[in-house]
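Apart from one protein chain that is not included, each protein chain of the complex appears where it belongs.
The letters A, B and C name the chains in turn, as written, and every chain counts its residues from 1.
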Amino acid sequence: MSNSINIVQAVQQALQNEMTLDPTVVAYGEDVGAVGGVFRATVGLQKEFGENRVFDTPLSESAIVGTAVGMAINGFKPVVEMQFMGFIYPAVNQMVSHVARFRNRTRGERHLPMVIRAPYGGGIRALEHHSESTEAMFAHIPGLKVVIPSTPYDAKGLLIAAIRDPDPVLFLEPKRIYRAFRQEVPEEAYALPIGKAKILKEGSDVTVVTWGAMVPDVQKAVAGIDDISVEIIDLRTISPMDRETIVESVEKTGRILIVHEAAKSFGAGAEIIAVVNEKAFLSLEAPPMRLTGFDTTFPLPRGEEHYIPSPARIEHKIRELAAY
Amino acid sequence: MSNSINIVQAVQQALQNEMTLDPTVVAYGEDVGAVGGVFRATVGLQKEFGENRVFDTPLSESAIVGTAVGMAINGFKPVVEMQFMGFIYPAVNQMVSHVARFRNRTRGERHLPMVIRAPYGGGIRALEHHSESTEAMFAHIPGLKVVIPSTPYDAKGLLIAAIRDPDPVLFLEPKRIYRAFRQEVPEEAYALPIGKAKILKEGSDVTVVTWGAMVPDVQKAVAGIDDISVEIIDLRTISPMDRETIVESVEKTGRILIVHEAAKSFGAGAEIIAVVNEKAFLSLEAPPMRLTGFDTTFPLPRGEEHYIPSPARIEHKIRELAAY
Amino acid sequence: MQIDKFNPLEDEMIQVMDEKGEIINPELMPELTEEEMLHLYHTMRKARTIDSVALSLQRQGRMLTYASNLGQEGAQVGSGYALKETDWAVPAFRELGMWLIKGWPVEKILQYWYGSEWGSHMGKELRLLPISVPISSHFQHAAGIALASKLRGEKDVTIAYTGDGGTSQGDFHEALNFAAVFKTPNVFFIQNNQFAISVPRSKQTASKNLAMKAIAYGMPGIHVDGNDIFAVLAVTRAAVEYARENGPVLIEAHTYRMGAHTTSDDPTKYRTDSDVNPWKAKDPVLRLENYLMKKGVLTEEDIHALTEPLEKEVMDAYKSIEFSSDTKVEEIFAYHYEEMTPQLQDQLDEYQAFLKGAESDV
Partner (left out) sequence: MQIDKFNPLEDEMIQVMDEKGEIINPELMPELTEEEMLHLYHTMRKARTIDSVALSLQRQGRMLTYASNLGQEGAQVGSGYALKETDWAVPAFRELGMWLIKGWPVEKILQYWYGSEWGSHMGKELRLLPISVPISSHFQHAAGIALASKLRGEKDVTIAYTGDGGTSQGDFHEALNFAAVFKTPNVFFIQNNQFAISVPRSKQTASKNLAMKAIAYGMPGIHVDGNDIFAVLAVTRAAVEYARENGPVLIEAHTYRMGAHTTSDDPTKYRTDSDVNPWKAKDPVLRLENYLMKKGVLTEEDIHALTEPLEKEVMDAYKSIEFSSDTKVEEIFAYHYEEMTPQLQDQLDEYQAFLKGAESDV
């Protein structure tokens, strides 16, 4: 059976499915219980599974993540929510110092099946700190996996995979497109592989790698291009990165553009360029390019339209790359 | 007048000079007062300048950085110490959410002349969390400058520049070489420009970019190479990066190797490769390469010898690159 | 009032004026001229007007997310009025009444909520920090500002605001501990409005009240009726004077968020009318109104006469920024460092070239 749902519903359904199948899965965070989260990603779950499995916490992100470490050690699979990615920073110490390290610290004796969910990204005309995209900071931490879906189907399958993963996963949800479109998605649980990118469109002239909320923008841009054959790769997992899919594509096209919303410098785009250089240098017919957010704080709403690369800018950049 | 001092003494002298010249400079953190810091980087300062200007704080990094924001707003130039870079994470929220943002948030009305000092890096046979190199995480944050010196002369001049900078600087000190060697350094205050790399050795075949505690290792490796002309660049400032110096060098050599101690993926090496691709693509005669720490937690002492690229590995990699 | 003689363990709450506007605790009644009282009343009404105008503009799509202050004006105006001009104030994001007292221009306040950084370019001399969104993180700044004052031998006090939810954050703890160790001139003011978005106070912490958290830091704590502007003013004045000489004080103001958390929130999901209704009788504006009417310095007529000019003032302020607040491209880049980095310059240039090209394409 399938149902037509959007991304935020897919997140909810993934949780609902896994909580039904596995009694050790619990979900908690700020406002996730009674109201089902500020984006309604956990709506209905407390009613269905009770306050012991879906609950609100005090306003303390470090405690939310840190207690999840303890919960995971003691037999649960916690899926915790950071209300916005901009509020994940109080929990960074827990993530870097413990979440990422327990398996190695104990030489495999203890491991942490836990998921940290956070809506990320801008473009929703929000206050400061509600528009962050700092996936690169977390991707740099050995021991953390970082996943970003871009469709309801992927969101559900990847979140289920993250919950089933014996190791911790940072699951970033593209809030700008939470409700942008619906997709037919199986009602039952299914898992998609973490660490695998997806070729959304095959092409032979230019490879575009992107993820999350930028995917529809890239698709829109490419839809307006008849004269260049563009291959679109949805990275889906930032770390560990699917180098193979990227490299194979560049071996074919010789040209690569990375589009992301995060600030440019030291962003995930840089890693992709480094990988392409290391693995497909001789195939490169043009310099790998990046089209990204600026090296600035995400502007408040009256300036935000400038920050996220628009389809027009993406098209422009693809043309620049193809013409090189 | 000059004196022959090591890096940790250069740090101390920079503080001493600036505190003498500018009564608004204060230094604080855990154990920086009475004992002068666990590495003695602030030794003697409390005695000289009194407890109002050099003092110990409670054990709370977020408070140390967060109160520095307030001190900077209210007329001081705080230079605060994180005891080890591994203990900076509780302060990440302050750094990302406030330190980096006050100038932009207030459209220039308020700015934060403050320095966060932290000894970074491994190789000192220390406990877990005492060997971190996560400069890339911070370099990705718009509004933060990240500086890493490698010599006493640079340490002093760059720290003084950081203190005088009207904007916040994260100043990472290479603790592995804190006392490794001495250098003649002016006793008086002097400032070196932030954002400028330094060519340590000119060469024409291969460019090696490195920084901090890796500099002497690269120098050692290169000293053993007669048959390849290696240009060594000490990056000194991670962000904002001196792209010009790197690009000019690669335009000359056509080959670049980045050597850093931090984990490879999503590290600062990736950004350098991206920049070189963007600005010197046509000069590249071989794929830019990275020799870095592994994508693992820094091993405890019984394994740490494997982690940091040794001079032998550096030489090997330079030869691989030159032979490409 | 001797602030350090109050026992926060007893769970009593300081009141000066009851719900009908009767003074029930005259010995605590703050010294105020009639003019000052009218000024307080006027400021509360102005806050309420801004609130309702902003909410209605928001419904019309002319304003972005907005956090209502309805019901908390007593705590905000009362505490703000206890400050000297040279004292510092460090808000969270729901302190409208205090902002007005402190002098944040109305058009700037609206410009902030309208989505422009220029709203926070408010005048350095106000000694008021901009809104801080990450909960309680600004408590550290307040401790630092106060330490700076103290180190210079100045007597300025720094007041910082957070909510009941804010007491759970690590930064709340670290800032209070730091301030108490250094005996900084701080007043930490909790607006306990009973909710952190949907999470009720009872699920936020197990302590009987929030004022008693002061004990953990060795500082005085005091619990006050936040809807009683006289009590708030009396307590905050005493706290400010105590802090000026001795070190930090924690205040919990007991109040209620009558509206939604922000315009994105639907409070019917987590509370009922019967939860809210009892608080209507405690309304801080009505209470002061009653008092002033009984005192004969305010008439029904005066009350009504205020409505229109206030609405006009606020709407005029709004109109002065409505169409002039779009961010210029350069502004996004210009304020990250004293000098723009080459990276930023490149990115700005590239984007402007694109914009130019796109224009000329048309």
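Rule of thumb we're sticking to: a contact is a pair of C-beta atoms (placed from the backbone, for glycine too) under 8 Å apart; a residue touches a chain by one contact, two chains touch by 3 or more.
Just so you know, these numbers come straight off a predicted model, no measurement behind them.
Although it is not drawn, the missing chain touches A, B, C when the whole complex is taken into account. For the options B:Ser60, B:Ser150, B:Thr237 or B:Asn277, the residue in contact with the chain missing from this view is B:Ser60. Checked against the full complex, the candidates C:Phe172, C:Phe188 or C:Tyr318 give a single residue touching the omitted chain, namely C:Phe172. The hidden chain makes contact, of the residues C:Gly218, C:Pro309 or C:Gly357, with C:Gly218. Those residues of chain B that touch the chain absent from the view are 30-31, 34-35, 38, 56-60, 62-63, 86-87, 89-90, 125-130, 264-265, 294-297, 299-304, 306-307, 312-313, 316.
Across the interface with the omitted chain, chain A contributes residues 26, 52-53, 57-58, 60, 62-63, 65-76, 78, 90, 93-94, 97-98, 103-111, 142-143, 145, 165-167, 195, 240-241, 243-244. On the side of chain C, touch with the chain left out of the figure occurs at residues 9, 167-174, 177-178, 180-181, 183, 203-208, 212-213, 215-219, 247.
One rule holds in what follows: only the chains that are shown with their structure count from here on.
Between chain B and chain C, the centres computed from C-alpha atoms are 40 Å apart.
Chain A and chain B have Cα centroids lying 30 Å from one another. Averaged C-alpha coordinates put the centre of chain A at 35 Å from the centre of chain C. Those residues of chain C in touch with two or more other chains are numbered 117, 133-134, 137, 170-171, 331, 336, 341, 343. Counting partners per residue, chain B has 90, 93, 97, 104-105, 142-143, 241 as the residues that reach two or more other chains.
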